[in-house]
Every structure is written in C-alpha cells, then in structure tokens.
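Missing here: one protein chain of the complex. Every other protein chain is in place.
Note that the chains are named A and B in the order they appear, and that numbering of residues resets to 1 at the start of each chain.
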Amino acid sequence: MKPELGVCYYPEHWPEANWAKDAARMIETGLTWVRIGEFAWSRLEPTPGNLQFDWLDRAIETLGSAGLKIVLGTPTATPPRWMMDKFPDMRAVDAEGHLRKFGSRRHYCFSHVGYIDECKRIAQILGQRYGRNPHIATWQIDNEYGCHDTTLSYSDAALNAFRRWLADRYGPIEALNTAWGNVFWSMEYNSFDQIELPNQTVTEPNPAHVLAFHRFSSDQVVAFNKAQVDALRPLTDAPLLHNYMGRVLDFDHFDVGDDLDIATWDSYPIGFLSDRLEADEAHRVAFLQQGDPDMQAFHHDLYRAVGRGRWWVMEQQPGPVNWAPYNPAPLPGMVRLWSLEAVAHGAEVVSYFRWRQAPFGQEQMHTGLLTPNGHGAPGLAEARQAADDLAALGEVQPARAPVAIVFDYASNWAWTTQPQGAGFDYFRLVFSAYRALRRAGLSVDFVPPAKVGEKHYYLILAPGVAVLGSLEQQLLQGCDLAIMGPRTGAITEDYQIPHAGRPGLDHLSSHVDLIETLPPQVVRTVDGGGNAEHWVEHLSGEAKTKLSFADGTPMLQGDAGLWYLAGFPDETLWDRVITMAAKETDLTLHMMPAGLRRREMQSHEVLINYNAHPISWNGLQIEGCDVLFRKHDSH
Amino acid sequence: MKPELGVCYYPEHWPEANWAKDAARMIETGLTWVRIGEFAWSRLEPTPGNLQFDWLDRAIETLGSAGLKIVLGTPTATPPRWMMDKFPDMRAVDAEGHLRKFGSRRHYCFSHVGYIDECKRIAQILGQRYGRNPHIATWQIDNEYGCHDTTLSYSDAALNAFRRWLADRYGPIEALNTAWGNVFWSMEYNSFDQIELPNQTVTEPNPAHVLAFHRFSSDQVVAFNKAQVDALRPLTDAPLLHNYMGRVLDFDHFDVGDDLDIATWDSYPIGFLSDRLEADEAHRVAFLQQGDPDMQAFHHDLYRAVGRGRWWVMEQQPGPVNWAPYNPAPLPGMVRLWSLEAVAHGAEVVSYFRWRQAPFGQEQMHTGLLTPNGHGAPGLAEARQAADDLAALGEVQPARAPVAIVFDYASNWAWTTQPQGAGFDYFRLVFSAYRALRRAGLSVDFVPPAKVGEKHYYLILAPGVAVLGSLEQQLLQGCDLAIMGPRTGAITEDYQIPHAGRPGLDHLSSHVDLIETLPPQVVRTVDGGGNAEHWVEHLSGEAKTKLSFADGTPMLQGDAGLWYLAGFPDETLWDRVITMAAKETDLTLHMMPAGLRRREMQSHEVLINYNAHPISWNGLQIEGCDVLFRKHDSH
Partner (left out) sequence: MKPELGVCYYPEHWPEANWAKDAARMIETGLTWVRIGEFAWSRLEPTPGNLQFDWLDRAIETLGSAGLKIVLGTPTATPPRWMMDKFPDMRAVDAEGHLRKFGSRRHYCFSHVGYIDECKRIAQILGQRYGRNPHIATWQIDNEYGCHDTTLSYSDAALNAFRRWLADRYGPIEALNTAWGNVFWSMEYNSFDQIELPNQTVTEPNPAHVLAFHRFSSDQVVAFNKAQVDALRPLTDAPLLHNYMGRVLDFDHFDVGDDLDIATWDSYPIGFLSDRLEADEAHRVAFLQQGDPDMQAFHHDLYRAVGRGRWWVMEQQPGPVNWAPYNPAPLPGMVRLWSLEAVAHGAEVVSYFRWRQAPFGQEQMHTGLLTPNGHGAPGLAEARQAADDLAALGEVQPARAPVAIVFDYASNWAWTTQPQGAGFDYFRLVFSAYRALRRAGLSVDFVPPAKVGEKHYYLILAPGVAVLGSLEQQLLQGCDLAIMGPRTGAITEDYQIPHAGRPGLDHLSSHVDLIETLPPQVVRTVDGGGNAEHWVEHLSGEAKTKLSFADGTPMLQGDAGLWYLAGFPDETLWDRVITMAAKETDLTLHMMPAGLRRREMQSHEVLINYNAHPISWNGLQIEGCDVLFRKHDSH
C-alpha cells in the first residue's frame, strides 16, 4: 500500500475560473484525492425536479483531468429548503419536544420515509450520471452521521417506526412487558400503540425502554445509509464510504460499516481535546496545541476495524477550527505529525479539510490549506512536507497488532442509560484501557463483539461490555489471556440483571456481590500500588485473587486465560495489570515516556512525539512534534 | 412500645412459588411487618374494569399466615397506561409548559378531578375486599407525594382549580388585586378568569401570586389524599399512613398528616447527603458511607410531629441505591445504626426497602436485603442484628424533649419565591439551628406554628418563620425562652411587608431597618467569636443587645423570654447563642464531639457514632458506626 493525501473542495463556493488553478495547485502540493459535492443539493436541484448538473460535470472534468481522483458525496446531509415545504414533518424533534429547524445542516429525522425516498432518488440520479465516470474513484454517502446529536429523534416519524420495530422484535405485547419488566411501577402496555418515546417522563424511564430506543435509532441510521448503498451499488464499481466523527457513539458504526467498503473519519485533534475528552487542566495545557496523544490513534484503530482493514482520514484538521470552546493553532509540525501518524496506523488516504477557507457561512473561521484570499496557510506547507515524507517512505504494510480491545457501541447506550455513578462512562473506561496499552508501546486492534475469536491475540481487554452473550467462549478461542471487567456481563439483552449473576462466566468462578460508585475525591487503594476510581465491585468466588484492595477484598481475580477486574483502574493500576498480563502471555512491552507513542508497521517502528520538546528513548532522539519512521532492520 | 422491623415486598415481581419461602425467611430475619401493593395497579386492573385480585388474595394469605402484619398500599402513584387514554389531560405539566409523559411513576396532576375519582374507586374496591382482613394491619395511601417535583403542576386542570381556589379565598377580584399589590407594574386583573399560573413570565412574577400558587398546590395534595382517606375510613379500622420523603417541602406535611394516623418516611442517608444537602467537600468525604449525622434525626423528629407522636421509617436504605450522583456502600454497621437511631427517636417500625433487589426496571441497581438471585446481601445480616438488639432492648418509651424548633412549610415557599440572596434557604437555616441543638446533646421536637404553645419547652427556636400571626403570644405561653430571627415575621399572609415593620413583635422592641445578603466568601464578624453569613439584618430598638457585630450594631437583641437574631449564624455563633440560652433557662447541655450524637429516651441515653472510628465521651467508648443504649440508672 502506498498512502496518499487528499483534500475537501467545494467548487460551488468559488468562481469556475479558479477550478483549474486550484486543481493544479493541489497536485503541486502532492495531493492526489479530492472530495466534492456533499453539501451541494441546493445547486444540483434548486427547485423540486429542476436538475442542474452541468456545473458538476465541468468540475469533475476539470479536477479529474488534472490528475485528481474524486470522492463524490451524496448531498443528503443538507436537504434544501424546499424539501421542508414538501415534508414539514421530516425534521427531527429534540428530547424536549422541540422541532429542530432548517438553517444549518442534518435537519432530518432518520425515520422519515418520504425523505429516505428523496435520498434514494438523488443518489440514483448521481449514480446514473457519474457511476461509470473514470474520475469518480469513491463515493461518500451523506456526511458525519450523528453529528450535532442527530441520531436520536423524538418525532412522530420516529415514534411510528419505533412501534413497528418493537412489534417486529417482540411479537405479542405481553412478551415486551415481560422482557422489560414493566410490572415494575405498573408500566405494562396493552398494545404497541400505547408505547411512547422515552423522553419527558416524570422521573427516568425504564432502562429497557431506553436501550431499545437506542438500538432502534442505530438501526434507523443503518437503514438510512443502506437505502443509498442499494441505490448506488448497481450503478458503480467504485467503493462506497462514509466519514464518521470522533467520539460519536449513538449508532453502531460496525453495522453501518458492514454495508460500506471503506471507513473514514474526521480528525480534529485540538477541538476534540477541548470539547469531548475527560482530562485534568495540566494535560489540557500541555497538549493544547497538539491534541491528546491517544485520541487520534484510538479512532484510527477503531475505524480500521469498522472498515474491515480499509480506512482513511477524510477530514484532517489543518489549523485552528471554529467550533471548539477555544481554538488555538496547532504547533508547527503537528499537521504533518497527524498525517503521518494516520499512515502509521494504516490509513490509505489522509484528506485535509478544507482546501481554501470559506469567507462565508458557519465555518468561515475554520482554516483551510489556503486562506480565504488564496494564500498558503501554515497547513499547506506541512501537507507538502507530508507528501514528501510519504514519497520517501514508499510502500508500507500494517503489522499485526499483538493485543486487542473489544469495542461495543451498545454498551455505551446501556451505560449512558444507567451510569450508576456520574464518573462512569463507557468510552472513558475503554479509552483508559487503550491509553494503558499505548503507554506500554503496544499496537492495538479493536474488535466488535461479534468478531471476537476470528483472529488470535496475546491479550484481549473487554472492559464494560454490557451483554455477555457468547463472548466468554469467543475470548477463550481468540487470545491467550482475556481481561474483562469492570461491569462486563452486567445486563441481559433486555436490560435485566442476568439470572446467573454478574459477570456470569462459565470458566471463572468470580461473582459480583455488590457495586459501588465513588465521587472524584475518593478512591480505593490497591495493595502494592494504584487505585480503583469511579466504580468498584465486591467480588467473591473460587478464582485466584491476583490483586487485592487494601481491605483484602479482590481487585483482580483470574485463572488461566480469563481475568476479571473489580474496578475502574487509575493509570498506575492499569500499568500493573498490563505488566502482569504481559508476563502471563510473553508479550513484550515498551514502556513509553509521557507524550511519546509507538506504532509498529511491517517494515517500521514509528515513534510519534506529541510533546513540544524532544524526547530521548531507547537510544533515539525524537524532536518535538515530530515523527520518526525507523526501519526494523536498523535496530 | 416495642419497636419492630419490617420490609417492602413486591409479590407481583416474583413467582408465586417463592412467596411462602420469602415470608418464612422474613420471619427468620426478625421482621414482623411487610408492605405490599403500592405499585400494582396494572396487575389489579390490567384493563379498565377488569379486576384481578385473586393473586393479591393469595399473597396476603401467604404472608399473613406466616405471621407477618401487612401494610397494604393503594396503587395510585402509578396509574396504568390505559388511564392515560381515558384522561389524556391528567398528566402534570412542568414549569416550561411541557407535558410530563407516562413511562415512570407519579404521572398525574393532583388537580385532575377524573383521576381523583378513579383513585377513590380503586381505594374503595381495596377497602371493600380487605378492610376487615385480619392480616391487613395498616394502609398506605399512594407513595411519596411530591417526589420528582410533582407537587406543582402547570396543567389546565391546575389552572382551573387555582382560579376557583382564588375566587373562594378572595371574593371580588378587587380584593385580590389589593391583597397582592397588583397595582405594581399594572398587574391588576378584571376577573379571576384572567389569572394564569405563575410560570414563564418575562421576569419574576408577583411573589404574592407565587405564594398563593404554593398554598393552593399544597391544598391540592391534602385534598387528593383525603379523597382516599374518606373512601377507606368506613371500610377499615386499621390506621392509615403515607410515606413522605426527605427534604421534600412543596406541600404542608402537617396538613396531610392531620388526616392520617401515622407518619412514615423513606430514609436514604447516603443518597440524601449526596443529592440534597449543603456541605463542604471534607464533610461529604468524611460521611460518604454513613450519611450526614443530623439528617436522619431531623426527619425522624419532624415526622414524629407530623404523625402526632406516631411514626415509622417505611423505607430504610439497606445498601447502595441507584439514584444519587454517586452510590457508595454503607460502612459495615450503618444499616443497623440507622435502624436503632430511628428507634431512639421513637419509631414504631423500621421497614427496609426492599426485600429482594429487582433484576428489572428503573431500580434494578437499588440493593435489597437479598441479591437479585436470592442470596443475603450485607443488609440482611445487619437487619438480623438490629432485630436481636431490639429484642434485648425490650419495651421503651420516648422522653420529653426539652427544646423545640418551629417548622413551617409555608415559610419555605415564601423564601424560595424571594430568597433575596442565593445563600439563603429556609431548610438550610432550620437545619443549622437543629445541628446546633444536637451539638449541644439535646433531644429536639418540631412544632408546626399552629401548635406552638400546646406543650411547654425550656427553649423554642423559630428562625425564618415568614408570617408572624399569633406566634409571639403562643411562644410566650409555650416556653421559657423563644429565639426568633433572622427573617422571622418578615411578610404578611399575602406577601407584603407588615405595616408594623419587621419582625413586628409586641413584647420586644427590636426593629429590622435594613437587610443585606452576602456571597459565600464574605461574612460579618461578631464580637467575641463567630460570624453571621448569607443573611444580615440591621436592628434598632430599645431591646437589650446581647451580641454585637464588629461595627457595634446588634446581632442578638432580647428581653425576658424573647430574643431576636439579626443574621444567619455560623456554627461557632450558634454554639454561643445556644450556650447563652441554656444559661438563661437552666437547660443542661452535653457538648458532643463531631459525628457523635445523643438522644434521650425515658429509660436510656442513646449515643450514636456516625464516625468510622471510635469516640470516647463522658467516660464511655462508642465504636465507629455503632450505637450505645445506656440505661439511665447505669450512670
């Protein structure tokens, strides 16, 4: 594989006279891919049925003939204003019952049948016109599903679809009443038509009700996406993809990804550290202009799994953005670092967002590779540098990761429904596990529950997986050692406590007797070092106790091949657990200094320094904000 | 009196085959009471008019014949789903104007006439069937009035009832305009039909309007409760009760209690410290797993007054709950401590919530005495221990408390309507007074304003009582010394400043000239020690100044029998005031170390140690989380 670079471009924003010059300059910068079209519906169809594709024909021809491969987007994330007149009820409704109005983007409900038909229609028209066009190398469907909290909608369209979904799933209403335990608080229904969406209840609704609504809502995203996939597949051989976001967990990306060929995501390291990551102030200050050292890698690895090995960065932050609470500039070198780090994790393409900063609209303060008046912004030179680096690197292949983490979107829905403690969060827990593996210098794979056991790993971590299902058997097949817990196997599919108790394992005699959650200022000390925080379980059982709390109760129990953690480990405790697991499995660790990260490729060891200052490690010096590709034979 | 233990049980949640075993195990644990039925409407009447009582007949017979006395609940806190079809407008509306939907509990408006009729009907059916059943020893009406902010409703049903309530109270509309001072800002009405509920106004509504709405809303709760009382009284001789909550102040519990025979409350010490108590971080950490040392006692004493001497704990926290921001486990010993502390305050019954943890529904993470799969949870052994302790204790009688505090729900409504300073709160003020009396080792009674003077006390505290009425005369009859203020006698019944000024006393020449409120970082120092915080009044008048602020103005003025406080005392200042009051009245104080509390019974002095560590006091050693009943003759 030879990784390439690309950029997002909006020909409809600029005079046609600029297009050829822009294309030439992209090529000159070392970019080979360009994404277009994903917000252009009002220009493709200014009034209902009035199709205006000439300009897009010319744009494709201009860009393509300059040597650029094109990602063509379907424009369904931004239905034009006239669509609202046609379907006044197509907009989503928020949890407070308020209609979410036209005037920005993503103003549609995933359950609106009329709008889904319109999306199929426009996708089909695009497919018919460009499905065999040689410049169209890939298709993007819609844009950033779920962004701006758009997965869940409390509209009538969603209500009706939810009732049908439940009837299909449960059969007679009595089955649903039993599955949900509706006898509790007299919540039993006489018919599916009595079920409402789980918002605005007096106190919290039944968690089974909420979890079902999350599963339903995720299925609606999958179906929405599949409608366009089905429209396009007969008309093109180019791969289909979608661009996901960071830490958007409201729908199951694996399910959407199964219908697509490539997963891509939109990586905004500085914005994400500012607006969606738990961190103390010192960490926020230290990495203010670099982003969190593990956040990008986490998503690279996650979306590599979603894409079944094929993945891109579709939007790479090129400078300050406009949407985070604070928007500082990346330190010099960081745009290049982010690009090369993605390559180290196996990206086929890294595409910058966007070519030229728009002088109008909501994102006018979002930088591009060019300034609004067409000068090179700082990101341009770094993109050029990254292109040179990639040219020098040549063919690369990803290496097998020795360890994996199970990632389960439904567990996030379960635990946001009933966190039990304000400090507990599924992503936070999994991210803490990921960080621990990275501090140990390990390359990491993510695996959805359904695929655990398909490949073999030294070690698989499965913290917080809500529903056990057949996971225990799969883990025993899929690794030398599996570490589960805390809160693994904690509920059934229908949000009940399992009859067999928690975690309910056949091959590990370890039982959760009691669960506690803790405020931030209180932790539980572990003998020998480290603490559990946020979440603590009281374990009993015959399994061997490998780590104990200060009061003598088990923190880590395990027998051959299966371990269970009784709390949310802090960094010190995670490091101890990983070290013990490495001993157990002959896994080699490479303990990393703060801010330095390591990723294995087949041919290279890649060292990525998120610090502003140089780091010496293992006889090597890595400059601040720099990436070092070290050939394996150069050891 | 021989105090007993009980438990809350949901036969409808478990296979009928379990019932007899559960009953036997309750008896074995030392429990003699069981509460059932309060959420079972959908099982008693699955569709309108389709009554299904056989299962309840059998449950009552099984539990009763095992030797358990039964509290039977009316199921009106959880109307079934079909009731919403019958009365779509029966649900409450929140202050933002949003309908509060079905799907949890308490989904009704207290003012909906159709629903009140349904409640009378179901109560009557239950009364006819079980009113003379020998196993039914007590009836609980509804469940936790006011919980989840359900007292105030902004529905049309409430609006119409409010207009009638106002017309009845004020007569011609001009009388209301004058009483409320509606000339201010041209708020005068031409008819009662023009009056709206006081939500969603541009800036704050007239406080007289808001206070009237609070009085009305409280009256609606009283009337709602009385409708079921009236339905049941002719059908049963068993006492009627309700289970109140902690720090729920939206309706007048004394008024509801006047129609009932026993007051009970639901005591969740750890949850309440976490979610409804002002405290600094150190206090929260020190008592994280015990609860605040005064919060339970406060409510025991308050509800003893509401029950006119007869009171229970209906729901006693048995382990971690599910609903607080953080849910740690009680320290070993605390479940027993809470139980015995209630007995020391005169409880007839302490009943645990609940027998067995439900594996489904909203409270599946709320522990019981048994785990979901039927093992003994930590609370079970402590309940067993408490039962043994009570057996050893034998007959006990409450002692007369030497001091009392006036508690007035309407004052809370007044001061939440116009706090004047963000740090001022009625409960907070009264609780600070209560803590001070408890630090001095005193047993405390609460008295509603209407009953002040019925019994005599050495000392009565009446801080923050909004409307004076005849309170001054009653206090002079009811105690040797009364301490009023701050903010006592501060408004009229219709929320005006009294013509005679504040506090408007006949026998104390003390006048409030100016009122200040202070941010948390600023206090006013008192000569000789201590500070006023949050709230400060400038006093003048001929009364003797007993304590002065550093600037020489009075902090405490008083003459024989009546004192007035000019600010919200901090702990040091409260201790000085109580010490001065004790000297004045020959009251004996027993100053207590932090976390140790004392309660007098006729035969015993009871010492309750909320600390995790042992405390030595007065030659005695009280272990951490332990209770010591010391016979008075053992001195």
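As a convention for this text, a contact is a pair of C-beta atoms (placed from the backbone, for glycine too) under 8 Å apart; a residue touches a chain by one contact, two chains touch by 3 or more.
Not measured: the values here are computed from a predicted model.
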| item | value |
| --- | --- |
| Residue touching the undisplayed chain, where the options are B:S111, B:N206 or B:N531 | B:N206 |
| Contact residue for the chain not shown (choose from A:P79, A:G246 or A:P463) | A:P79 |
| Which of B:L51, B:V113, B:V183 or B:A391 contacts the chain that the document leaves out | B:V183 |
| Contact partner of the left-out chain, one of B:Y9, B:F224, B:Y495 or B:F549 | B:Y495 |
| Option from A:L288, A:A381 or A:L589 whose C-beta touches the chain left out | A:L288 |
| Residues belonging to subunit A that touch the chain removed from view | 12-13, 39-43, 46-47, 75, 78-82, 84-85, 92, 96, 98-107, 147-148, 150, 274, 281, 284-285, 288, 319-320, 322, 325-329, 357-365, 367, 371-373, 375, 377-378 |
| Where the unshown chain meets subunit B, residue by residue | 96-97, 180-190, 194, 196, 198-209, 418, 420-423, 495-497, 499-501, 513-519, 521-522, 538 |
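Everything below uses one rule, namely that only the chains that are shown with their structure count from here on.
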| item | value |
| --- | --- |
| CA centroid of subunit A to CA centroid of subunit B, Å | 47 |
